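First the structure, which I've put down as structure tokens, then a few questions once you've had a look.
A single protein chain has been omitted; all remaining protein chains appear in their positions.
Entry: subunit A
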Amino acid sequence: MTDATSTPGSATPRAHKATSLLTVDERTRRRNASEGRFKTYGIVAIAIALFFLVVLVVAILRSGLPAFTATVADVEITITQEEFDAAEGELFKTKAYEQLFIGKLQRQLSENGMQVEFDAAAIERIMGKVGGDIREFYRANPAQLGEPVSFQLSASSRVDGYFKGRVTREALQDSRFLQLSDLDLVDALEEAGIIRQSFNWTFIQGADSGVDNPGGAGIGASVVGSFFMMLVVLFLSLPIGVAASIYLEEFAPQNRWTDMIEVNISNLAAVPSIVFGILGLAVFIQFMHLPQSAPLVGGLVLTLMTLPTIIISTRASLKAVPPSIRDAALGVGASKMQAVFHHVLPLAMPGILTGTIIGLAQALGETAPLLLIGMVGFVARGYPDGIVSGFVDPNSAMPAQIYTWAARADAAFYEKAWGGIIILLLFLMTMNFIAIVLRRRFERRW
């Protein structure tokens, strides 16, 4: 502290002998060291964050990538008109098709001289639920009846697990799902080129399936559900949010009312999302009688959730436009509205769009409000028939689908949940990327 008390040019001798700036004295060294330490803390913090990010990404990819491959069997079978009619006469039609298929495959394998011993029950155990696919095909193509058709059908989830290393011979206990001897048949079928791994298009395109049929489950339908929800959110929250912020920022008088509205908008942004779900259930479904489990209602609920985010970011970007722009516009005779819409709004657009996309991305990943309006659970309607049914027919959403899969007993669904997370992350990354591009392209600096 002697430095601080001594003034240059005073009569008292300086505590330190004046030295060159190039030699570092004790105090400077301490200050430099503390700066160095702070930099190290920062680097350590970033390193820890990066480490967790890498762990997360590796975990997601390792658990999720297997969902993108499936074990399938290529089988050519012929079903006659009589067999078709008989199967259609049953109550449990898909089971009848499955039995037909198993019988035909068994005969084929025996004729081809398969070395391994097996029976119909073994084929039933190693194949997935194939009846639905076969029935769907012949209902759509009745002309193919009586002709050989080659099908690509999914194997059971345990055989799939065997190919992916989830099920091992050592850990396998004989059960009605799979027996050790079945694996010999699987190996023989693989050698014969009948069973193989292929890219899992069903996972990309399909809808949810029953808990005993993981091979038929896909995320496609819920992607469509999410898409329709995001349409509702975009077309409601963007105009409403932007209009509200323009009025509050540019036109509204400063008084107690507008202050209260502003405070409450900020409060709304911090409300837990499940609260909007309860609100949605009470207002949209029970009072307005909108359909349950519909993306329209999901979109409305998420709109409520997204609005505060959009209003806050829009107001921030309107504020960031320099007053000189408004003044200049007003100065050359523009009306207040012309000044706002011709000059301020275009300049604020990059910020508004960024805020909107971030808000949409947040809404895209939201599950809690959907729990209460019936979009979480078993919703397997497949693709909607048209635009209107896309909004009002029951559908799930991506995060809801992932949540549902994660709770199922069969480990194959757990893998699909991780796969779903990869798809969801891809969408979120794309949206963030668009936000960055828009900001880069339209950003103006003063």
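Keep in mind that, in the parts below, contacts are C-beta pairs under 8 Å (C-beta built on N, C-alpha and C of every residue); 3 or more make two chains touch, one makes a residue touch a chain; residues count from 1.
Going forward, contacts and distances are computed from a predicted model.
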{"item": "Choices \"ATP synthase gamma chain\", \"Kef-type potassium/proton antiporter accessory protein, CPA2 family\", \"Phosphate ABC transporter, periplasmic phosphate-binding protein\" or \"Alpha/beta fold hydrolase\" - which one is the UniProt name of the chain not shown", "value": "\"Phosphate ABC transporter, periplasmic phosphate-binding protein\""}
{"item": "Among A:Tyr41, A:Phe92, A:Phe199 or A:Phe433, residue touching the chain not depicted", "value": "A:Phe92"}
{"item": "Contact with the hidden chain (one of A:Leu231, A:Leu330 or A:Ile358)", "value": "A:Leu231"}
{"item": "Selected from A:Leu180, A:Val271, A:Ala320 or A:Val388 as touching the chain missing from the view", "value": "A:Val388"}
{"item": "Option touching the unshown chain, where A:Ala334, A:Ala406 or A:Ile422 are the choices", "value": "A:Ala406"}
{"item": "Touch criterion as defined above, residue of A:Ser209, A:Ser245 or A:Thr306 at the omitted chain", "value": "A:Ser209"}
{"item": "Residues belonging to subunit A that touch the chain removed from view", "value": "90-95, 131-132, 135-136, 167, 171-173, 175-177, 209-213, 231-232, 235-236, 238-239, 285-286, 289-293, 296, 341, 371, 374, 376-382, 387-389, 391-392, 394, 406-411, 414"}
